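To start, the structure itself, in structure tokens.
Missing here: one protein chain of the complex. Every other protein chain is in place.
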Amino acid sequence: MKLKKIFTLLLSVLCLFSLTFCSKKAKLSNDTLYFNLETEPPTLDPSKAADTTSSLVIENTMDGLTDYDFSTPDLKIIPKVAKSWKITHSGSVYTFYLRDDVYWTDGKKVTAPDFEYSWKRIIDPKTASEYAYFLFDVKNAQAFNEGKIKNIADVGIKALDDFTFQVTLTKPVAYFLHISTFPDLSPLRKDIIEKYGDAWTEPEHIITNGPFKLTHWKHDYQLILERNDNYYGAKAKLKKIICFMIVEASTALSLYQTKKLDIIRQVPPLDIPHLKNTPEYRSGNYLSTYYIGLNTKKEALSNAYVRRAFSAAINRTEITDMLQKGDIPTSTLIPQGMLGHNPSIGIPFNPTQAKEWMKKAGYGEGKKTFPPITLLFNTSETHKTIAESLQSQWKRNLGIEVRLDNQEWKVYTNSLQSSHKEPLKTSFDIFRLGWNADYPDPDNFMSLFTSYSDNNHTQWGSKTFDKIVEKAKLMGNNPQKRVELYNQAQKMLLEEEAVIIPLYIYAHQSMWRNEVKGAKLNPLDRWSLDEFWLER
Amino acid sequence: MNTLWSDAFKTLSKNKPALLSLFFIIFIILVALFANLLAPYGYEIQNPSQRLMFPNRTFWMGTDILGRDLLSRVIYGSRMSISVGLIVAICSLIVGTLYGSLSGYVGGKIDNLLMRIVDILYTFPSLLLIILIRVIFGQGLFGIFLALTIVGWVDVSRIVRGQVLQLKEMAFIEAARAVGVKNRFIIFKHILPNILGPIIVTLTFEIPAAILSESFLSFIGLGLQPPFSSWGSLANDGFQAFKSFPHLIIFPGFSIFLTVLAFNLLGDGLRDALDPKLKNA
Partner (left out) sequence: MIPFILKRIFISIPVIFVLATITFCIMRITPGGPFDKDKAIPPEIKANIEAKYHLDRPLWSQYFYYMKGLIQGDLGPSYKYLGRSVTDIIKDSLPVSVELGLYAAFLAFLLGIPLGIIAAYKHGTWLDSSSMFIAISGITLPSFLVAALLIYFFSFKMGWFPAGLWEGGWEYKILPVAALGLRPVAIIARLMRTSMLDVIKADYVRTARAKGLSEFPVILKHVLKNSLIPVITISGPLLAGIITGSFVIEHVFAIPGMAKHFILAVTNRDYPLIMGVTLIYAVLLILANILVDVLYAVIDPRIKVS
């Protein structure tokens, strides 16, 4: 009797369950898009942003001088708040002419002094901006940032009048116009920032000029962007975008599959083989190269023949096939889709050649035995998989046993940095890294391996290489000559010296419903949400 | 004393779940010991052409993303998981028992001080310690043992201290003290043998706890790393794709489940068997 009662009760509770769920469905409208931002943006203050999540939100809420046209393959730079610009013949003075119909969300006009304030703020040592160095080509900017000069008026950033903004460079670098697209250099409201301090980026205070405005921010969980109806350009098609911060990719996928999200920007690697044939799976390559670097100061890797052999012994296709992410195997550093990309450069897979090079270096049967070496990577599933594959390939093709070691991310970056000071004391001989283009210009990749670069952990340096890269950097008006110089530099870096071994060009994977229109992947992984609309 | 243990064994042998668990644990330990004989393939042999296969006749548990046989990896994984469990539990037990019995026996201000230290360790962000240990001692097994022991002994010391406090009040100990028997003698001859029961019970609970802690470390990326792989790290590898390739998480997960369950049931059985108060129940 009692049991029966309990059973009935349980059953009715279950019915209630299913009823509530049925009634809750079908509330999705065409006005609101559900988007996974993945992580909490560390900041929405453009001067301080130094990560992709922050940039994604800032790009959609703030408009800078210029922007990319992602429909063009070479990513043409197009006007935004600047309606036009003039570059002096020498290439060192940039004058931007601003539109006079751009308004802040509180109704004030966006003016050149707003840009001047923002650009000067980012190089101010007190702001302590990580990305201050992007303006180091501007006259006196570096000196000001380093405290060597005190007068900000000496820096080459000036608002000539309300709608004319002028920047003077120390050297006519080829990539400067790319810098002007940076979300970190969006105009800023001095009065608002001074009034609210650090809290100015909270939705109740923030003043922006982009297609969306921030209306709600529940930290670590969700932020809401709503259409800016006073936007000067083509108004956003969506009324509202709800961005969640779901870090766990498999959770995001589950939520996507249960229609709680419309766009996820990441697919769990092991789910890719299953999903990649569905129409909602999107994949594209971006300007980003995965490479392994060799510590050339270590005895085992000091011989260029050994390094070349290590490169020739890797079948990169085997790795990309295994990962199944659509990454493009590459033996060159400058990625596909960028000026200077040349697939014929680099050492291709050739085990016979690899063995020969090892012999030339004095290792092999009847000769020296190869000393034990270690490949270090930061702890992650993908890197582990790649490292294990490399380990087995080197063993198979060179007969060399490479030890694997991994470190937690911060410990890892610290190890790489400290290897500069004491290259022989490090516990590792080989490391991994990826480089993600800051802007689509080859200098962004090539200057990494100059002898003075903080990002060059190979301990290899060559004056010749430095000179070529510096020369190419200033050849903005002669692309052909520039490409020639980069070919020369890449050959040196990858074929003769082989200090780094590029493995593949990253692909990014996203999923969005077919109802989402206007979305397209681009090589810089930017998300212009104002171009999206929904048809459900 | 002897009758207590033989009585305990009798009680235990009547407890079917506990007995079954004991046999299962022995089985798993044998698997771990003879992994190299039992595993059909090497645990790191990659078959690029046979990646991510579902369980089939050649690969009973399927293969992983590198085409490695999951059955072999689970068999070898038992080595890591069981040794992490055993070593960490035994080390925690030794440290915790010594510390706890000292604290409980000496009592007074020293007890208070020692327990405050335990309080501090209890609230200390153990993750920091674990990262630091892994940096100093490398990513090998030793780092894991040390890290988990440092986190694990604190609980043991509390349990032991409680037991010692109870015992201390008992007549025979008080008598021994009154007669002037040396403290060390009392601790080793009277106290420790009398709390051996609870200690063994604690051991059976600490082993599965250590296995689970290791899998948590794997989840946050601080667990065992190649070439080692434990059930925890295998399950974590599979976690990312539990919808597409459930076998990658189910087999190692099920191994954890059974082993931890067995240790717990055995522990419960032992506790019932060793508790003199339950004799006449």
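Note that the chains take the letters A and B in the order they are written out, and that residue 1 is the start of every chain.
Basically, a residue touches a chain if its C-beta (ideal position, glycine included) is under 8 Å from a C-beta of that chain, and two chains touch if they have at least 3 such contacts.
These numbers were taken from a predicted model, which means no experiment stands behind them.
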Among A:K195, A:K218, A:K517 or A:R536, the residue in touch with the chain that has been omitted: A:K218
Contact partner of the left-out chain, one of B:L19, B:I131, B:L165 or B:V181: B:I131
Option from A:F212, A:F244 or A:F445 whose C-beta touches the chain left out: A:F244
Residue, one of B:D7, B:E44, B:D111 or B:D268, that touches the chain absent here: B:D268
Interface with the unshown chain - residue positions in subunit A: 17-18, 20-21, 24, 40, 42-43, 45, 48, 50, 125-126, 128-130, 132-133, 142, 145-146, 198-199, 201, 218-221, 244-248, 250-252, 254-255, 257-258, 260, 408-417, 433-434, 453-455
Chain not shown, touching residues in subunit B: 16-17, 116, 119-120, 122-125, 127-129, 131-132, 135, 208, 212, 215-216, 219-220, 232, 235-236, 239, 242-243, 246, 249, 253, 256-257, 260-261, 264-265, 268, 271, 277-278, 280-281
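Note that only the chains that are shown with their structure count from here on.
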Parts of subunit A lying in touch with subunit B, wherever the complex brings them together: 249-250, 253-254, 268-271, 273-275, 318, 321-322, 379-381, 384-385, 387-389, 392, 404-408, 411
Of subunit B, residues touching subunit A in the complex: 44, 46, 48, 51-52, 65-66, 131, 134-135, 138-139, 221-222, 225-227, 237-245, 248
